[in-house]
Every structure is written in C-alpha cells, then in structure tokens.
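Below you'll find the structure, written out as structure tokens, and then a few comments.
Just one protein chain is left out here, and the rest sit where they should.
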Amino acid sequence: MQFSATTLSPAEEKLRAEVRDFLAEQLPPDHRPALGFAGRHDPAFSRTLAARGWVGMAIPPEYGGHGRSAVDRFVVAEELLAAGAPIGAHFVADRQTGPALLHYGTEEQRRRFLPGIAAGEVYFSLGMSEPDSGSDLASVRTRATKVDGGWTVTGTKVWTSEAHRNHWFAVLCRTSPMEEGRKHAGLSQLIVDLHAEGVTVSPIPFLDGSHHFNEVALEDVFVPDDMVLGEIGSGWQQVTSELAYERSGPDRWLSTFPVLREFVREHAGPAVRDDAAAVIGRFAARFWAIRQMSLSVARALDAGQAPAVEAALVKEVGTRFEQDLVEALRVAAETELDQGTGTLFQRLLAEAVLTSPKVTLQGGTTEILRSVAAKGLGS
Amino acid sequence: MQFSATTLSPAEEKLRAEVRDFLAEQLPPDHRPALGFAGRHDPAFSRTLAARGWVGMAIPPEYGGHGRSAVDRFVVAEELLAAGAPIGAHFVADRQTGPALLHYGTEEQRRRFLPGIAAGEVYFSLGMSEPDSGSDLASVRTRATKVDGGWTVTGTKVWTSEAHRNHWFAVLCRTSPMEEGRKHAGLSQLIVDLHAEGVTVSPIPFLDGSHHFNEVALEDVFVPDDMVLGEIGSGWQQVTSELAYERSGPDRWLSTFPVLREFVREHAGPAVRDDAAAVIGRFAARFWAIRQMSLSVARALDAGQAPAVEAALVKEVGTRFEQDLVEALRVAAETELDQGTGTLFQRLLAEAVLTSPKVTLQGGTTEILRSVAAKGLGS
Amino acid sequence: MSATDAGTDRAMLTEVATGILRDLCTPEDVVAAEATGWSDRLWGALEASGFPYVSVPEAAGGSGGDVADACALLAVAGRFAAPVPLAEAGLTGGWLLASAGLELPDGPLTVPAGRPGDVAALSGGPGAWRLTGRLTRVPWGGRSTRVALLATGGGTSYVVSAPTAAARVTPGRNLAAEPRDDLAWDDVPLAAGTVAPAPAGVDDLALRLRGALGRAALISGALARVAELTVRYTGEREQFGRPIARFQAVQAHLVTIAEEAQLAGLAVQVAAGNARPEPGFFDVAAAKAVTGEAATVAARASHQAHGAIGMTKEYELGQLTRRLWSWRDEFGSERYWNRQLGRRLAADGPDRLWPRISTGLGET
Partner (left out) sequence: MSATDAGTDRAMLTEVATGILRDLCTPEDVVAAEATGWSDRLWGALEASGFPYVSVPEAAGGSGGDVADACALLAVAGRFAAPVPLAEAGLTGGWLLASAGLELPDGPLTVPAGRPGDVAALSGGPGAWRLTGRLTRVPWGGRSTRVALLATGGGTSYVVSAPTAAARVTPGRNLAAEPRDDLAWDDVPLAAGTVAPAPAGVDDLALRLRGALGRAALISGALARVAELTVRYTGEREQFGRPIARFQAVQAHLVTIAEEAQLAGLAVQVAAGNARPEPGFFDVAAAKAVTGEAATVAARASHQAHGAIGMTKEYELGQLTRRLWSWRDEFGSERYWNRQLGRRLAADGPDRLWPRISTGLGET
C-alpha cells in the first residue's frame, strides 16, 4: 500500500480555473452552500453543468460523455463540493451508475441511459439497503421471480436517496434462493423504473427534517429482461465493487468544508483568538493532507491500478474527519444552534450537526472499512 | 448496572484528614511525586504507613490487619496517590495478595504472610504474564510437575513488577496438560520465593529507562505443597477474580493527577490563559466525576454487592482518561520534554508521556475490559 | 402530591412522574408535538400534579421538595424528551419569583437563557415600573405566560415577573424543535406585585447555575435512555448471523455510551445533592461540563452503533440526540464551563485542587 504525492498538470489547473469561473457565475455570492453531494437536488444546475461537459466525464464520447481522466473528475468534484454547489440530482448517476453501466451493462443499456446521464437529465438512486440488512448486503430479501420476458420483483428498500425525484434505481435482489455457505450467490441487480406500476415511494424524514431518503416498496413490479444489469447471480460482486467507487472521492471529506469557510469568515482578520486560530489551522492542514491522499488515489486509477485499500483508508479517515471538524467548530463557536436563524455559519453548523452522523455510515460503515483496510495492510 | 452517588461519612472524612496530615509531615513540600502506585518502591515509607494502620486495611485483626471497609481503603489510597506518595513496595501485596490469601489461602498461609503484609514488610509481585501470553492467560506455559512434598516449576514470567526488590510472587502455571475445549482447566497458583534456588530475575528496561519490570526465569524451582494457593486446577478462576480487584480503585485514574496539579502551579493566579483554563477545568471536572464512579464501587463492595461490570467500566474510562490528560497537558504546555531538566511540571510530564502507554494494558487491556463490560450491559 | 412526599420520597416522585410521562409522552406523542414543541395535554397533567413547582416551598405556592428532587424530576423529563418547559419552572423561574416573594403565575413560566447581549432594565420607580428589555432564545418564550427575570432599575437589581403577552416575540427553535424565542419589551408598564427587589445571592450567576444544572439533569436522563436503546437495539439487530453487540467495534460504542451516561448521571446527582440550598459553583460547572461532553460522545457512539435507523426523525434515538446536541450548548457549553472552572481553580492555586476535587461536600 502506498500513496504517492502528485501535483496537477497545467491542463488540470486550467480545468480547475474554468470550473471556478463557472461557479462564480452560477452561484450568487450569498447562496447557502449545500453540504456534500446529497445537499440539494437541482436539475437545472445539473443540466447547466452538463452543458459545460462536467457531467458524464467518465463516460466515453460514443455514449454522449467526455472520456476524461479520474483526476479531471476529481478536480471538478472538489470544486463543486468546496463551493457547496447543488449537485444532488445527477451525482449518484454520474459517480456510480454510469461506471456500473459501462462495466456491466449491455450495449443497448448503455445507449439508452448513458447519454441522458451525461446530459444531466437522467437520475438514478441506489437500491441496496433493506430494513433488515445494513452492512450485510448478502442478507437482502427483495426477491425477483422469473416470468415470461422478465422478472417480477417484490420487497422493500430503505434509505433510497431522492427516490421521489429520480427516475430509476438499481435494485439488488435475490434471484435464486439462499444456499447454506454460499450466501453471496443468487443475488442480481435489476434496473427498476421508479415510476413503474407497483412501486411506492414514501419519505423517511431525516433527523434535520429534510426529505432526502425514502422507503421504496416494490409489489410485483415487472422488470423486463433487458433491464437486468450484468449477470444474473453476480449482483453481490457488482455491488461490492460499486461500494469501492463510493469510497475515496472528494465527496468523502469535503462535505463540511463550507462550514469551516464560514467559520473563517466569522473570525476573519488579523486579531483572531488563539483557540479559533488553532482550529482553523488544524483543519486546513488536514484538509490539505487528506486531499493529497484522495488525489493520489485518482492518479493511481488513471495509471490503471486498483487502489482498493487506499480508497477504503481515504474514506475512513475522511468521514471521521468531517465529523471531527463539525464537533471542533461547535466547541469553538460556543453558540446555540438553530437551522433557521443566526449567521450563515451558525445555520450551516446546525445543519452539519444534524446530518454528520450519516457520513460514517454511507458507502460502508467505519467498521466495515476498517476491516477491508486492515486485511489489505496485512497482505 | 447502576452507580449511585455516595458521600463520605464524618468518620471517613476524619480518616482523610488524618492521612493528609500524615502526608504533609512525611513528604517534603518539594518532593518529586511518584506517578501511580508503581511510581516508587520505598520500604521505609511502607513501614511508616503501616505503623499508622494504613496498610493491610482489608486484613482482619486476627492476621495483623485492620478490617477496614472498602471506602476507608479508597480514601487512604486516593490521598496517597494524589500526593504522589511512594507506595510501590507494599501496594500489590496490600491490594491483591492479601485479599487472595484471605479468599483462597490456608490458615497456615494466612498466619505466615498476612501479618508481614499488614506491617508493610512483606512484598509480593504477580506472576501472570509470559512471553507468549498477554490477555489470553489460559495460554501460559510455565509448568509445575508434582514431586515428593511439592512441585517443580519451570518456565518464564515477564513484566513482573519489582521482582528484584520483592520477596514472593504468585505464579500462575499449568499443573496438568491442556485439554482441548477446556483450556482454563489445569491451571494453578503457587507462591514462589523470589530468592529460591533456580529463580533468576533479569531487568526489562522500561521505555523511560527505569527498572521496574523483570523477567523471572524459573528452572526446576521446588515449591512445597503448602505454598499452593487455593485449589490445584482453580488457578484461572482465582486469577481472573484477582483482575477484578485491579480494576476500579483510585490507582486506575489518579496516576497522572500530580501532573495536572503541577500544571495548575505553572498557571496559578487570576490571569490564566483561556486554553490553559479550559484544560484545567475539563480535567478537574472529569476527575471529580470519575472519582464518584470509583467511590460508588467501593460503597457497593461494602454493601456486599459484586459490581464487576461497574469496576470494568471505571477502569476502562479511568485509564483512558489518564492518557488523555497527559496528552492534553502536553499540547497545552507547548514545551520540549526532558525527564532530567526543567520545572517539576515539565519533568513529571516527560515521565508521564513515557509511562502512560502502560496504563491501558495493566490489569486487562482496554479491549478485554470492553468485552467484560459490554456483556454485562446486555444482561 | 403533597410537598412532604416530594421532599422525603424522591423515588416516589420519579415513579409518579415516570407514570405520567409514559402515558402522555410516548415517542409518538413527542413526534406529534414537534410542530409546536409543546404538548398541552402533558403540561396540564404535570401541572395538575404540582410537578412544575417542585423545589419551590409550599409557603410560596410551590410543591416543596429540594433541588435534588427537581433534578430527579428533570432527569425523567429528559428521558422522555418531554416537550414542556419543566426545567424553566421550579428550579429556575419558580425559585427566582419565590425568592423575591412574587407570585407564581398560572400557565407556563420561563427564564432568560443568560445569553450575551441580553438586557432588561426598569424605569419609573415603585408602583409605576416599566420594563424595557431584549432577551434572545428564551425557552418556550412565546408559549409561556410569564418570564421570571432579573432587571436593573436605578442601580438596584429586581426580580420581575414579566408578561409575555406584552412582548414582541420572534420565534426560533433549537435542533430538537423546542421553542427558543426572542422576546422584546419596549417601555411596557408592569402590574403591581410583579416586581420586587432581588435578595442577596439572587443574581445572574445564581440563576445561570440553576439553569445549567437543569440542563445537566435533562441531559443525564436522555443519556440513560440512549444507553438503554442502544443496548436493546444492538442485542436484537443481527448482521452476519449474530447480534451486532457481539462485535468488538459495537462493544466499544456500548461501553463508551454506558460510561458517559453513568458519569453524567452521577455528576448531576452529586451536584444536586450537594445543594444546600444553593447549588455550588464547582459542582454545577463540573456537572454541566461533564454532561455536555457526555452528550457529544454518547450521541456519536449511539448513532454509529444504530446505523441508519437512528437517523430517522421519528425514531426515539433521534428525538433524544437532537435534544442532547441542543442542551449541551444551552446555559453554557462544556467549553464555557471548563474555562470558568479552570479560571477559578487556577486562581485558587495548586494546593487547593485535590481537596476541591475530592470533597463531596459541596463547598462553593
């Protein structure tokens, strides 16, 4: 396991400058920044961003995308996140579904979905978690039964982000009964239309009162054969590699950056108190170092490597870091929190306190990540 | 599981005042405080303390002790530790061996050892750890073979505190071969004379350069039958209950108190910096609260309860707290550390940095304690 | 409930209160009250039993009992996330009014949170007092009948029972949707019998200590429940074929939560038990600092142990942790109290440190 320092090329720096200019135009100076990729669902912004070529960057041109490198995608993502841009509509389709379709999808599926994803117009959710299955994905109970021309799917998915606004979701389900000792076999992924008959989407109100997560009940939902993603029976392998995509990007450590920036605004100037200065310095230094780790994973991906352990480490350190940042700012601020009143810093901090517990759970809990990483370290 | 607040009775407060007066007489104002019970081995101090009736307090009068309550012992111990008194000579015999002899020893053994322990003159070490056995005590390899009139013991014990200065140690050893599935059976405790033929004591230099720990090699050491402690074959049960004694006393959270006091000395006065004040306040508050937890265990013991889970919790929180204190003081001090130069605070802090890693390992690692406690919480 | 019971039988007090809250303050009730942060039915039942004014002497119109009784009651309220201003009643507002011989109001009473910039001043003189003031984030400010506050008039400190009906109210809320409203009075005339000189010892600090102790008590109750919920959930929930409580990582969370909950509970018990009759500075500062830190640490561990389910707004855990995240900052955060305490201890010098930590006797 080895992270290597890397710097951005002039072309990569130019891309960054373009994204910054774009954001300066698009986002009013007083906009309330979104915290993380799930912060705000804004189709208009997604389409505008796509028009600049900054959605579907991983997708090859023949499918409407741009075939850009992992580092280019990294640069665009970090600029968007640092600015708190509203990328919630397209982000999951862009980061996760696009690559999955490229890896496992049929030619027909690629032609059908990828251009829309790259245009910032087709949005996906993920259908993994269930009421009784958290990190242990093999225990999913949603079941697909073979019928003429397709599958009938019944079951319930939970924590489905933006299912009430998105178009499709990739459902992990059992296509053959669980066999003793082979619990990862018999799982498959189906692409399900969130507006199909038999699909019921109900909100799961989040701690901060927002509607982002949903329960999606599937009752005898018909899914045609051509909506099977990848191989029947390979769902577990496909999904666990999807989790790897989730692990090390800037979305794993930049979600709460805008809160730090607003803290600096409150303390800007030469007369900053010692303890506020120490908090600013500490987290700026760690942002800088963690960013280097994360960037080095992107560089390794472009070099054709498979830095799975490194990615798990970045996510583990990054998400704990996000929570530590929120807590340290809360202690330093010595204020009462209210999502609705106060300065922008105070309102963002209130939001971050309420939402930060989720960051160490999404995309593999801290405990799962540690196990992945620790095994990798020993080998 | 329940801790209940308890206050000291007037008699207990009077005892405390007596101990304070005694310490004010015995310890010069500029004495370098010992950090924790293992801090300094001083037979003269132990004898003087014993003369006041403050050693062997758990031992009944018929064996030369004082038959005092757990709370009385708590009060004496916390005063000694807070003052940094040199209690290293008698402390293990007093806390651990005395009660073990009372529980498991023969009448002959009690008469032989307890008066000396209570007089602060007979010192014991513990013979548990081995080179290949840490928390997993069942894996000890030291073997005792039955011979005429006793046992012949061969093996190696490590981390034996003060074996080069003490008189005896209680050796956990295997008296019958390990059976599959019953690995805790066949272990016994023997009381071994540290000066017997075949015993070789070699120093294990500690991180801070001090000689406190030893390797004790036993080569065909003859131990007479009357030096078997408790039942042959019951060693594991005896030793694990010994670990419980170790868990919740003031020695588990007061070791590094003198460093905080000296930090206060460096910052004494009304003009203390905000961050120094916050450190002082935080740790004083937690000392106060943790002390209440620990005291409530003593009170429960006096009421005939067996607060094993509570004791594990106190030790777990207390020892981590000791390390946190050292680290927080180090950060606040912003100084370079040297055991030999600087103010008393700086010298103590240097010692504490070097010695604090051991506190979460002795008497059951943090991991073992968590397992004990978590099981208790669920029941 | 008679005052004698309240004073002499704390266990009965908490048992009765627990009974009422178990019936009228279920997790579903708490969710239902979220829109307003207020349960009329619960307040009515508590009032009918005299609970709001526990620790206010019967002679002053209260229910009797002492500070420890009031804190025991607040621990129960915290445990059930009760959407009513119980901590603002007897322990703080009731004490303030009674100390000056003013009448307890009908309907909810509250107190200022003692925030920077809050002001309250009297003009006009005896018989014709007028109030001008601005208080921020007053708990249930808009929902209460009166605010018990300290105001200065002609260089003297007075206790005032200020009518909220005469105040401009700007609504706000904390992270748990409990009302925290700004109140402003502009030269409002005060009725006879609602102003009286503040006796010695009845000042901003004394009120702040009681406010902080009340929050600490609420936190300790909520933490006890968080610990129970987490033990239960991790014992029932299975992953990879066994209850997750068997995994070392989850055990670490369980132990952390138990430790912090117990530290918080003991700290409040000791601080309240030492009040005779006033809570001491060291005790309260330490108790609020310890419970504030405990709230932070245990909330994080409990969410990590619960996983996603803990983050639904409706699940009981979230109702508790959102309150913990708010209460820890109210009436002074742990950093505030750590600093105040540290200043006092530094001023006292090193040789008074251990005697101060080790005494259980509530010196101030």
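We call the chains A, B and C, going by the order they appear; numbering starts again at 1 in every chain.
We adopt the following convention: a residue touches a chain if its C-beta (ideal position, glycine included) is under 8 Å from a C-beta of that chain, and two chains touch if they have at least 3 such contacts.
Predicted model, so just to flag it, every value in this text is computed and none were measured.
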Contact set of the excluded chain (shown chains only): A, B, C
Residue, one of B:F37, B:W159 or B:F321, that touches the chain absent here: B:W159
Contact footprint on subunit B, counting only the chain that is left out: 129, 134-136, 139, 158-159, 204-209, 213, 323, 327, 330-332, 334-341, 350, 353-354, 357-358, 360-361, 365-367, 370
Touch list for subunit A against the chain that is not drawn: 1, 3-8, 13, 16, 78-79, 82-83, 257, 260-262, 264-265, 267-270, 272, 274, 276-282, 284-293, 295-296, 313, 316-317, 367, 369-371, 373-374, 377-378
Hidden partner interface residues of subunit C, rising order: 247-249, 252
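By definition in this document, only the chains that are shown with their structure count from here on.
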Residue numbers of subunit C (touch at least two other chains): 250, 334-335
